[in-house]
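Comments concern the structure below.
Here the complex is missing one protein chain, while the rest keep their positions.
So, subunit A:
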Amino acid sequence: MHDLTDEEQQLYDMVCEFADTVVAPQSYEADRTHTLSMDVVAQMGELGLFGLPFPEEHGGQGGDYMALCLAIEALARVDQSIAITLEAAVGLGAMPIYRHGTDEQKAEYLPDLVAGRALAGFGLTESEAGSDAGATRTTAVLDGDEWVINGSKQFITNSGTPITRFVTVTAVTGERERPDGSVSKELSTIIVPNGTPGFTVAPGYDKSGWRASDTHPLTFDDVRVPAANLLGERGRGFANFLRTLDEGRIAIAALATGVAQGCLDEALGYAKTRNVFGVPIASHQYVAFTIAQMQARVYTARLAWHDAARRVDAGLPFKKEAAMAKLVSSDAAMLNSRDATQIFGGMGFMNESLVARHYRDSKILEIGEGTNEVQLMVIARELGIG
């Protein structure tokens, strides 16, 4: 894509090479056994992937959001679980600390997070609260110089790996009276180190996709952490994570674009070599047109996330663009994984094949980081309707 600088193109090529040679060979086994390979995570750390958007003074690579998303796209071509591990580690684990942390918090956590030596989760979603974050039930009460946290979270990525250091939890810390007299919840974010008494990381979910990604339900039973573990200003939790979520949509769009590209590559390669009735199936117009359609979807999805990410890096508003990029790219991933599986025929139904895994994995792209219905809601609101 011509908007990439030489260096961005080299980064993308380099991560593609890493994905093909290091990640892809272990993906089937990791998916089959629901295991996140800590060896792959360590190698990603050595490559500097977890430090991409952070300045060098914090041990980062000095890149920007575009650079991070390029790496996520390159990984997702062959393994969505590994791509989402990076996305969550940076966007949800390290970025809130970098943005809102005190100097002490940054000094304590960033070096290891940025190097991939430690991971962190972000506990927002509850059984009755997700995009509707105002419905959060988890509470944190200040008792002397400690927060006492009670509640539960679900679907928390990277919360239970052997190197998970902490989970940043959103919790209700009080109530506020609005000017009109109604009462709203005061939301704050608090760092809860793994291993704190009362903080339980339940066994990982049996997911239908993203099976090598580490995802757990969490419970908090009178968990006590120092008052200094408050991340950002008290009562600013909602405002702070809204930006996290908006940005995350672009990263998910990049991930989905990688999936669409991976499915295109697989389908194109297979259709050229698989012979039916004496000719490669690619010479049948129906298959050729299907693949042409897949290519067009990759192109539009990529244009959309590139523009949204460039807006982030340029400091421009990006809420609507992020929602649109996530919408079209997750569609592209779903449709391309379906088409690729169809082109592969029976082989595409075998879990050993990448397209089968993409087919199972892609559904979550329409659900996570705000469902696509929520994206439509965001876009409509930006248009002043709905």
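Just so we're on the same page, a residue touches a chain if its C-beta (ideal position, glycine included) is under 8 Å from a C-beta of that chain, and two chains touch if they have at least 3 such contacts; residues count from 1.
Throughout what follows, contacts and distances are computed from a predicted model.
Chemist: Unshown chain, UniProt name, "sn-glycerol-3-phosphate-binding periplasmic protein UgpB", "Glycolate oxidase", "Serine/threonine-protein kinase RsbT" or "Electron transfer flavoprotein subunit beta"?
Modeler: "Electron transfer flavoprotein subunit beta"
Chemist: I'm checking contacts with the chain that's been left out. Which of A:L47, A:L142, A:I163 or A:L268 qualifies?
Modeler: From the options A:L47, A:L142, A:I163 or A:L268, the contact with the absent chain belongs to A:L47.
Chemist: Tell me which residue among A:L11, A:V90, A:A129 or A:I190 touches the hidden chain in the full complex.
Modeler: Result: among the candidates, A:L11 touches the missing chain.
Chemist: Which positions on subunit A touch the chain that was left off?
Modeler: With respect to the unshown chain, the touching residues of subunit A are 6-7, 10-11, 14, 17-18, 47-48, 52, 56, 61-63, 67.
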